[in-house]
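Please see the structure below; I have some questions.
Only one protein chain is missing; all other protein chains are in place.
And then chain A:
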Amino acid sequence: MAGVTIASLHKRFGAVRAVDDVSLDLSPGEFVSLVGPSGCGKTTLMRIVAGLERAEGGTVSIAGRDVTGLRGADRNVAMVFQSYALYPHMTARQNIALPLVMRRLGARQRLPLVGRAWPGTRAALAGIEADVIATAESLGLGHLLDRKPAQLSGGQRQRVALGRAIVRRPDVFLMDEPLSNLDAALRVQTRKEIVDLHRRAGASTIYVTHDQAEALTMSDRVAVMMAGRILQVANPTAVYDDPRDLRVARFIGSPRINTLAAEIGADGLVRVAGQAMGLAASARGAHVYALRPEHLVLAPAPLMQGRGLAARVEHVEFLGEALLVHARLTATGEDVVARIAPEDRNRLPADGVVGFVAAPGRGLLFGADEARVAAVPTAPMPAGARVHG
């Protein structure tokens, strides 16, 4: 069991700050996702931890040992690549065995044919074979060991890549978008398998992804990265419900969080297009009000009794388990999306004009600098206006 400490790492590519003063702590056995849009520096950060890329400043420690100056091969870190990076000329068995061969056999013992004559080689090879088979069995690869990567499906190649990573029991797993080349169904299944694998191996895992669903479902903590900086590190619930930055709020959650221009008056109430949204803050002036699609409560306009924001329904998407209602605010022309239960479809008014309010206690406030601004809920909404909550 070994933790990872990343302290104020810096890395530039030309004028671009790929990694800009990043610090992150992983406790032993923790699963942390680095999530962010492409080009945000998450892969670079991982490659620095792996020792494949050299940082210009800052340190990386694994199990309390400063490894900043060590090359990747000396860090006892395993990495799973997006492309799998399997050696195409080797069988699955040879691919999985390679990290053990490189570590347990000396250069002379690795020579073809004559290597076996060296004392201890046979015993070492037998040990490697046993470990490879145990790893392969645990991944359901036992019958595929003699195939080359080209003869394996995408999912099978992915398992071989995982096998090559876990076979030598590393201190840290690094995974760089390992699921992005799999089809959707396999991705969901493999998600769970990777988490199981992580629990069994007990090593700290850094998991890079641009897919927020993977980050939220798999991780102990999620680090949201943008433009080379980590904006927030927190458990999945906190990242979703309590984002510290508007960019985090926008990146996490699908469909995207609704953002509306808001004004805080002298009375401290947050108003959008003149309507109080049920939030109060000590800040004043122009802000951004944000509300998740599932926290919009829609009702036919007459039922709202003058409360709530009037909007016209533009388009309804059926997702199976929910409906997405795309609407445009009558007052400001801003677009909003609401997620409602499918059975509420026939409650949408025929003329398409609805009113909406925030579900009680929901709604987030952000300043002009995109940082979260403290706000507290005010009065609950009137009973009877509720269509869905």
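The working rule: a residue touches a chain if its C-beta (ideal position, glycine included) is under 8 Å from a C-beta of that chain, and two chains touch if they have at least 3 such contacts; residues count from 1.
Methods note: contacts and distances are computed from a predicted model.
Matching "Circularly permuted ATP-grasp type 2 domain-containing protein", "Peptidase", "ABC transporter permease" or "Cysteine desulfurase" against the UniProt entry of the left-out chain gives the name "ABC transporter permease". Within the complete assembly, A:G51 is the residue of A:G51, A:G163 or A:P293 that touches the hidden chain.
For the options A:G3, A:G29, A:G58 or A:G72, the residue in contact with the chain missing from this view is A:G72. Annotation: of A:A7, A:A85, A:A213 or A:A341, A:A85 touches the absent chain (contact as defined above). What chain A contributes to its contact with the hidden chain is residues 47, 50-52, 71-73, 77-79, 81-83, 85-89, 98-99, 102-103, 107, 110, 148-151, 164.
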